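Here the complex is missing a single protein chain, while all its other protein chains stay put.
In order of appearance the chains are A and B, and numbering begins at 1 in each one.
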Amino acid sequence: MSLSSAVIDLIDVRKAFGGVKAVDGVSLGVQGNEFLALLGASGCGKTTLLRLIAGLERADAGQILIAGQDMTSSPPHVRPVNLMFQSYALFPHMSVRDNVAFGLKQDGLHGAELSARIGEALALVEMEGLGARRPEQLSGGQQQRVALARCIAKRPRALLLDEPMAALDRALRERTRLELINLRRRLGISFVVVTHDQEDAMTMADRVAVMDKGKIIQLGTPRELYDKPGSRLVAAFFGESNIWDGRVAPDGRRVECPVLGMALKTNVALPHVAEAVTVSVRPERISLDPTPLPDDNALADATIEDVVYLGTVSTYLVRVPHGALIRVTRQNGSQPPLARGSRVSVTWPADAVVVLTS
Amino acid sequence: MKAGRIPFAMLVIGLAFLYVPTIVVIVTSFNDSRLAGVWTGFSVRWYGELFSDRQFLGAAANSLIVAALSASLATGLGTCAGLVMARHGPFLGRTTFLGLLATPLVLPEVITGLSLLLLFVTAEQLFGWPSGRGIGTIVVAHATLAMSYVAYIVQARLQGMSRDCEEAAADLGAPPLKVFTAVTLPLIMPAIGAGWLLAFVLSLDDLVIASFTSGPQSTTLPMAIFSSVRLGISPKINALATLLVASSALCLGLAAWVQLRRGGKLVPG
Partner (left out) sequence: MSATTSPAIHRVTTGLPFLWLIVFAALPLVLIVKISLAQMHLGVPPYTPLLGLDDAGENLWRGTLANYRLVAGDSLYLDAYLNSLRIAAISTALALMIGFPMAYAIARAPLGWRTPLLFLVLLPFWTSFLIRVYAWIGLLRPTGLINSTLLWLGLVTEPLKLLNTEFAVFIGMVFCYLPYMLLPLYARLEKLDASLIEAAMDLGATPTLAFWRITVPLAVPGVIAGCLLVFVPAVGEFVIPELLGGADVLMIGKVLWNEFFTNRDWPVSAAVAMLVLLALVVPIATAQVLMARKAGEAS
């Protein structure tokens, strides 16, 4: 990743709060025109990372470059990025218009130009008619739009969003996701969004950085993270997964899993023989078809212990003879449903097996 | 959940205990008789006598001047101290600072009064200032007492307020001083106002500290009331008491009305 193409460049950034490492050596480049999600459980350091970029926290070590300039120790008011707070942080003593005008006035704008920029920003979030309102007179969704307008009015190089969906209900979340994607396309700037919701990250982001204990543990497109999770944590974060411990078999090409009582065929390169590894198989890659292809992994004499009906799909919990409980999802409608207690065979192709490194 | 009969009865009795004496004074102030025990007819003659008493009028004027000046001074100093407590990180002497801020709150008034008097006398000996005691020294003494109250009110407001708005202002390009004047100050204004009001009332109400730090020409209203009350019940004091109660009720009613109109709460918290 070259420095010139990145809007934000973090080089080995560190920040600790009283001995607790919130951000522990993060290096990351945010490309111009990119929608990047920082994903992780609460306390993983994702919000601190965002605040470090905005300048609201000072990094203990490392470098923060914004638009190619070293801004590691610049105060927040000189940085060409803007942050939308989780609480929205609208100024309660100012009207919607004055909230949007605040940042522009700091840039020295006034008169017709100021009005034009305010109008433009409010139009982008479809809030033109509500400029005279006070924040407390707006709904949660409207407040978010004002907070958004206040940031984009400044035409920042990058927009930072801290948990933008946290305060919205389910229906509004889905609409907002689409609107944020559209807004980013129209503005042509980078968005960096912090979220704990993998669905937000998957649906909006071009790339996702998964964080844990202050470190980025995997960075990639949503598809890469889903199909090739590098670790147990990433596999667990993105949807459901069957995860088993095992060892590389003597032939060096399969993984022996005691709980399955078999050696799994896989397409990926494996470490040394007898080394401990963890494998993951997505539930929708497993079928309960009794006629396996020759290259498939197959286990016979399994019993359906439980069925959970989820509308378009059903999840089956299947007990295999060696003790493992396998999670399988199957489309409803196309196939006849299977009853609890049924005897089945479980099969999955070799390329469904993902080997996790940690 | 029911309140229970005993606490509710106590509440009623307690409220009666708080209000009956004042109500009796108000009623008596309209009694024509000099003897409080005997009702001889409705009259406002004691109000007339009160308003022709130069001593009381002068003392009231002194009190208002002292209260306004000391409340303003205390609000300035106390707001700074509140900011220090709530927003500034550790600094050298922070513990000392907090300890000193708490002293006017815990010291008995007689000690605060005596100690400040000794300071003024010593300063006059050493620097020739303040030359004699009067309005100025009472203002300084009252400001010292009230700034701690203001500081705690402002601190409580700042602590109950997230820093998001201030950080958002900085993020939107406002330098620190602008963040303070455009966002922090307007947001803590209600607390500053409440602090000023409390400081004003504290000053208006104080007898002990004023007695120590005043000079011969600067008798305040509580001092005038005290010297009169020492001699016993006086119809003029009844009238004055009624006026004081009425004016503080009026001020509070006004403040409550403004708060409610702005959709705020009556009691902070």
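Keep this in mind: contacts are C-beta pairs under 8 Å (C-beta built on N, C-alpha and C of every residue); 3 or more make two chains touch, one makes a residue touch a chain.
Since the model is a prediction, treat every value here as computed from it, not as a measurement.
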Contact with the hidden chain (one of A:76, A:246 or A:283)
A:76
Going by the touch rule given at the top, which residues of chain B touch the chain that is not shown?
1-4, 6-8, 10-11, 14-15, 17-22, 24-25, 28, 35-37, 76-78, 80-81, 83-84, 87-89, 91, 93, 97, 100-101, 103-104, 106-112, 114-116, 118-119, 121-122, 125, 140-141, 144, 147, 151, 163, 166-167, 169-170, 175-177, 179-180, 201, 204-205, 207-208, 211-212, 222, 225-226, 229-230, 232-233, 237-238, 240-241, 244-245, 248-249, 251-252, 256, 265-267, 269
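Criterion: only the chains that are shown with their structure count from here on.
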Once you find the CA centre of chain A and the CA centre of chain B, what distance in Å lies between them?
55
Within their complex, chain B touches chain A through residues 162, 164-165, 167-176, 178, 182-183, 186-187, 263
State the interface residues of chain A toward chain B in the complex, per the touch definition above.
54-56, 75-79, 82-83, 85, 87, 89-93, 102-103, 106-107, 136, 150-151, 154
